[in-house]
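Report on the following structure.
One chain of protein is taken out of this complex; the other chains stay put.
And then chain A:
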Amino acid sequence: MNSRQMFLDQLRAGLKGLPRSVVEDILSEYTAHFDDGHTAGRSDSAIASALGDPARLARELRAEAGLRRWEDERSLSNALGAIVGVLGLAALDMLVVLPVLMTVASVDIAFFIAGGCICLAGSLLLPLALVNLIPGFEGDWLQGVLISLGMASGGASVVAVCVLFTLGIINLLVRYGRAHYRLIVRATPS
C-alpha cells in the first residue's frame, strides 16, 4: 500500500465517530493536498511525512469538533464529548490533571447529592410543619415552618452552585484543551 493511501486510511480510522459529512469533508481536503503536492512534483511519501502523523491530526480534529459541539449546545453528552476529546488530546498531561479532576468531580457530585437530599427533606417536612405534625419535633409552629423552608431553599442553592461550578470546570477544560493543542510539533509519521 502506498503512503498516500496509508495516510488517508489512518486519518479516516482516527476520525471514526464524527458525522460522515465532516469526515468526507476533512478527507477531501487532505486528498486535494496530495493532488496539489503531486502537481508540484513531490512524491506521495514526501507529502505524507510533511503532513505529519495522521493519528495525531485526527485527534486534534476530533477534539476541536467535540469542544465546538459543547460551545454550540450545552448538553450532558456534548460535555462528555468535549472532556473525552481533551483527554485524548493531552494524554500525558492528563496523568497530572486527572487525579485533580477526579477529586474535584467527586466533591462536586457529593455536594450535589447532599444538596438534593437536604432540599428534598425540607420540601417533605414543609407540609407536615404547616399542620404542626412533625414527628419528634419540640419547637412551635413557626420554628418548624422556617426550618423546613430553610432546608428546602438551602439545599436548592447548594445544587444550583454545584451546577454553576460544573459548567465552570467544563469551560476551563475547554480552554485547557485549546491551550495544549500540539499544532506545530512535527511528528514522525507512524
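We adopt the following convention: a residue touches a chain if its C-beta (ideal position, glycine included) is under 8 Å from a C-beta of that chain, and two chains touch if they have at least 3 such contacts; residues count from 1.
In the analysis below, contacts and distances are computed from a predicted model.
J.: Match the chain absent from this complex view to the correct UniProt protein name in "Osmoprotectant transport system permease protein", "PadR family transcriptional regulator", "Carrier domain-containing protein" or "Phosphate import ATP-binding protein PstB".
T.: For the chain not displayed, UniProt's protein name is "PadR family transcriptional regulator".
J.: Return the single residue from A:L61, A:A79, A:V159 or A:V174 that touches the missing chain.
T.: A:L61
J.: So which bits of chain A touch the chain we can't see?
T.: 26, 28-30, 32-33, 35-37, 39-40, 47, 50-52, 54, 57, 60-61, 64, 68, 181, 183-187
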